[in-house]
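Here the complex is missing one protein chain, while the rest keep their positions.
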Amino acid sequence: MWQGFPIRPDQASTIAAGWDHLFYFLTGISIFFSVLIFSTLFYLAIRYRRRSQDEIPPPTKENLPIELTWTLVPSGLCVVIFLWATSLFIRNSRPPEASAEIFVVGKQWMWKVQHPEGPREINELHVPVNRPIKLTMTSEDVIHDFGVPAFRIKKDVVPGMYTTEWFAATQTGRFHLFCDQYCGMGHSSMVGWIIVMPPDDYERWLNSQVKVESMAAAGAKLFLQLGCATCHVAEGVGLGPPLQGLFGKELKLQNGKTVVADDAFLRSAILNPIPVAGYPPIMPTFQGQMSEDEVLQIIAYTKSLATSGERKDTKR
Amino acid sequence: MSTVAVEVPALPDVHYLNVSYGWRSWLLTTDHKRIAWLYLLAITFFFFVGGAAATLMRLNLIEPQGSLLEPATYNKLFTVHGLIMIFFFLAPAVPAVLGNFLIPIMIGARDVAFPRLNLLSWYIFMLGGSVFLYAVIGGGVDTGWTFYTPLSTTYVNTNVISAAMGIFISGFSSILTGLNFVVTIHKMRAPGLTWFRLPLFIWSMYAASVIFILAMPVIAITMVLLMLERFFHVGIFDPALGGDPILFQHLFWFFGHPEVYILILPSMGVISELVAAFARKRVFGYSFVAFSSVAIAVISFLVWAHHMFVSGMSIYAGLVFSALSFAVAIPSAIKVFNWTATMYQGSVSYDAPMLYAIGFIGLFTMGGLTGLFLASLAVDVHVHDTYFIVAHFHYIMVGGAVMGYLGGIHYWWPKMTGRLYPEGWARLSALIIFIGFNLTFGPQFILGYVGMPRRYSVYPAEFQILNVMSSAGASILAVGYIIPLIYLLWSARYGPPAGPNPWGAKGLEWLTSSPPPTHNFEETPIVTEEAYAYAQEEA
Amino acid sequence: MSEGHAQALVAEQFDDVEQQRGATSLGMWVFLATEVLFFGGLFCGYTLYRGLYSSAFEAGSHLLKIKFGASYTVMLICSSLTMALGVRAAQLRRRKALLIFLIITILLGAAFVFIKLRYEWYGDYLEHLVPGIDFAPEGENLVVIQRFGAALPHVSLFMFLYFVMTGVHALHMIIGVGLLATLFILAWRGHFTGGHYEPVEISGLYWHFVDIVWIFLFPLLYLIGGRY
Partner (left out) sequence: MTEHIVPKKIYILVFAILIAFTALTTAVAYTDLGPFNTVVALAIAVCKASLVVLFFMHMKYNPGMTRIVLAAAVGWLAILLALTLTDVSSRHWLPAPQGWESSAPSPRPR
């Protein structure tokens, strides 16, 4: 109809429809009250226009029931909106267990993406349709934001920590990826595409990529290169805890605290070593010596060594 | 006092404007009314500087490839636009101009509690403004008005330190102004002027002053930390050294969200006065409107992290802040309904200030309702940092705060200058501003909904048509702002004398001559009736 | 005090002495509320990082010297006492007592700032403990840090907060000393002991506030991490 006049974004993910319902509800409320207020204003302004200069209107009578009505009705409405929006938000923030994990590193002014199988992309992300994808994201410099309007997702990509978001595309096609957090001079060029493909096409695309090693394999290589293997050997032998079965385990630290060895912990343990109980505090920092991509590879390697099957690196 | 001026009014022989002459009598004045003029000149200058930046941005956005400006220039422009409009125009607009002029008169005092401190505030403001302008002229700053770290501390090489210094300094001006107002309102009221006889403008200025006092110091110390971090690079906000960039956002928005209410609350006060005066009615639900100002001041401090729902902050904290954010919508809604109801059975005239007031109520309603979208956790995820936000806060700040400011300036212009402005031109410009404003920012709601991020100097081609509409609206809006500048200046010299009470309005400020004498009243007024006692008149 | 004299003491915007005194005192209290939030931003950062890096903060505290912190506390409490007595002297219109108490307060405040800069901070500098300028703990300091298993950047954050918090506090002390010195000169000329003592009173409020800030800084910076 209105060619070229965008009126609503594509509805291309599993959460988009639910999001749109709430949005339409809010839009309806907004239009209703805007029209109500404007028409009341105009009606009263005309109905009670000043007819003579020395007109004295009757005194204002206070009316408590009316006051309470327009205090309580909006309050009730707010409670409804809050509950609806919050439950939707909680649902939308829980990645499905079966999600395939893809890693994103933001950098002024580009998106670097790495698939666990190894392929890397810049400013593009190929994904299969109808499959939940969990993005684990970090930044090498400033705060960016990975936003895909067609999927109704958006999350800041913060240096020094991992943030996550997930989506499952419901349509094939090309969808905009925007950096939504102002990140410096090239902010408006930090855009890319999410390319959603039918599963077969996706498999073909994956295979057509120059054959590269998987992230875990790259991590294993780095593990040797950086000399980690000198200390992190089998239990009871090395100067550091072994990686086998480490991921997802509860660790006791030297300062008495207990932590779970998750992505975030591993990252900080590599960059700012935290002495674990039972091992000498001798690990050097790798701050400045490894890129965020490489840290992610080591983490992927650690994950691949997780013994228990409960948190296996999710393959398709 | 008769509502119909029978004889032609004349200016009083001696008033605060002609009591002394020469630049020293202005730059060293401790008269709150003259200080209001000093602020008026300064903020008008800043308004047009900020407006020029906005104009350039809208011109650039006509084309998707943004060929008019380099991205770096564009980034500097929106940073300067934001910082100037917020810190050097809106924050002082109603409080430092209208508040300074009116608070002592409205409460029947001779001056504010600390007149010299008041003048000092203006000098601090000018110092802060000059330092900031130095940062702008000497290369600009391109961090966005939010100064997010570590971008601002490590990754840009523009004048962050001097810009932050300008904000730091001007913050103290606001603090001292707020302090002065709080003490003035507490201690200087005329005999008989109890709290519940105060005009609602005083209530909302009081609430805004409280926010000044409690929020501004936090931005001041945050700017100190920002400058230290940028200078010494110790890592307080830098994750590479163990710092937490989200801490900066907490500190910034602890100030930043109440700041929004600093901008809107005074204008809300103005609207209460306008609606009452031009409907000749006591404001409906006086105590509800009064207490809603106080409620806004308090709750505004509890909602800051709704600016951070997608920041990587804890989602559980998000729940808390979302719930609290809805709470702040209620007092605003109460105000809107009560203003509207005030017109019921009133005697409504269509003078220019009333047109602004009606515009304010409608546009603020839209701005407030779209705020619900942003307080809703799930919805905010999609519209966050898009043009939806831009449209939302411009409906509050331009549709709301600036409309209120212009309405107030028109309403009290006869009091400030003793002369009337040309009513026809004023109504015309009010209409132009209303239309231009909606054309500019209405399309931006859709732009944001379809996903265009804010702070983009270039954008995908499918967003062009909405951007062109917005830019077209902006040009109308610009005309609407220039017309008042011209006729108000003209009327200050050539307008017909207004007489003490051209509107037939109630309130202590209309009992004294226009312009008032230096000490506001020939003798201290004694208040025996509530505010807006229109119905009792000549009864 | 004659009626005419009372009038001269009241600024023209006020009706009477009482209104003026109330307004002045309220003004200072409101200003102190601002100050609470000004320091509040720093305390917020302190709380957050102490929660994140508790062992680094404990290690950092061991790099400071309790003898300094404790003696500052005593000096400030003494100066608060003399300040309070000074206000009392002004209320009672005892010019000589006011002058004596003011000078003692000034001396204590100046000594605080002098010791802080000349001995404590300079000592920290010599030990390479100043983040952003020269932060490279060595010798015993390094041993302490390692004993707590703390990462150097996090200890550096503690030291930074220490310098900023005590630095902003010291700046307030310097402003306070300047304020009191002005009062001293005016008191010498006979001001404040004729019933118009508000400036002394509100400067006292400010001085006590700065003392209170230190009362919190002392345990939070110097006394954590256990010396047992």
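Every chain is named by a letter (A, B and C) in the order it is written, and numbering of its residues begins at 1.
Simple rule for what comes next: a contact is a pair of C-beta atoms (placed from the backbone, for glycine too) under 8 Å apart; a residue touches a chain by one contact, two chains touch by 3 or more.
Note that this is a predicted model, so its numbers are computed, not measured.
When you scan C:Met83, C:Leu129, C:Ala150 or C:Leu183 for touch with the missing chain, the hit is C:Met83. Among the residues C:Leu9, C:Ala33, C:Leu107 or C:Leu142, only C:Ala33 touches the chain that is left out of the figure.
For the chain missing from the display, the contacting residue among A:Arg8, A:His21, A:Arg47 or A:Arg91 is A:Arg91, taking the whole complex into account.
In the complete complex, the residue from B:Tyr261, B:Phe301, B:Phe326 or B:Tyr534 that touches the missing chain is B:Phe301. Along subunit C, the points of touch with the absent chain fall at residues 18, 21-22, 25-26, 29-30, 32-33, 36-37, 40-41, 43-44, 47-48, 51-52, 66, 70, 73-74, 77-78, 80-81, 83-85, 88, 91-92, 204-205, 208-209, 211-212, 215-216, 218-220, 222-224, 226-228.
Mapped onto subunit B, the footprint of the missing chain covers residues 186, 210, 214, 218, 244, 246-247, 250, 254, 301-302, 304-305, 312-317, 320-321.
Everything below uses one rule, namely that only the chains that are shown with their structure count from here on.
Leaving out only subunit B, the chains are still linked to one another by touching in one piece. Compared on C-beta pairs in contact, A-B and A-C come out with A-B as the pair having more.
For the pair subunit A and subunit B, the distance between C-alpha centroids works out to 35 Å.
Computed centre separation for the pair subunit A/subunit C is 45 angstrom, with centres defined by C-alpha atoms.
Multi-chain contact residues of subunit B, defined as those touching 2 or more other chains: 242-244. The set of subunit A residues touching two or more other chains comprises 272.
Taken in their complex, subunit B has these residues touching subunit C: 104, 109-115, 175, 179-180, 182-184, 186-188, 213-218, 220-222, 224-225, 228, 231-236, 241-244, 247, 250-251, 519, 524.
Those residues of subunit A lying in contact with subunit C across their complex are 253-255, 272-275, 281, 285. On the subunit C side of its complex with subunit B, the touching residues are 11-15, 19, 22-23, 26-27, 30-31, 33-42, 44-45, 48-49, 52-53, 131-133, 135, 151, 153-154, 156-157, 160-161, 164, 168.
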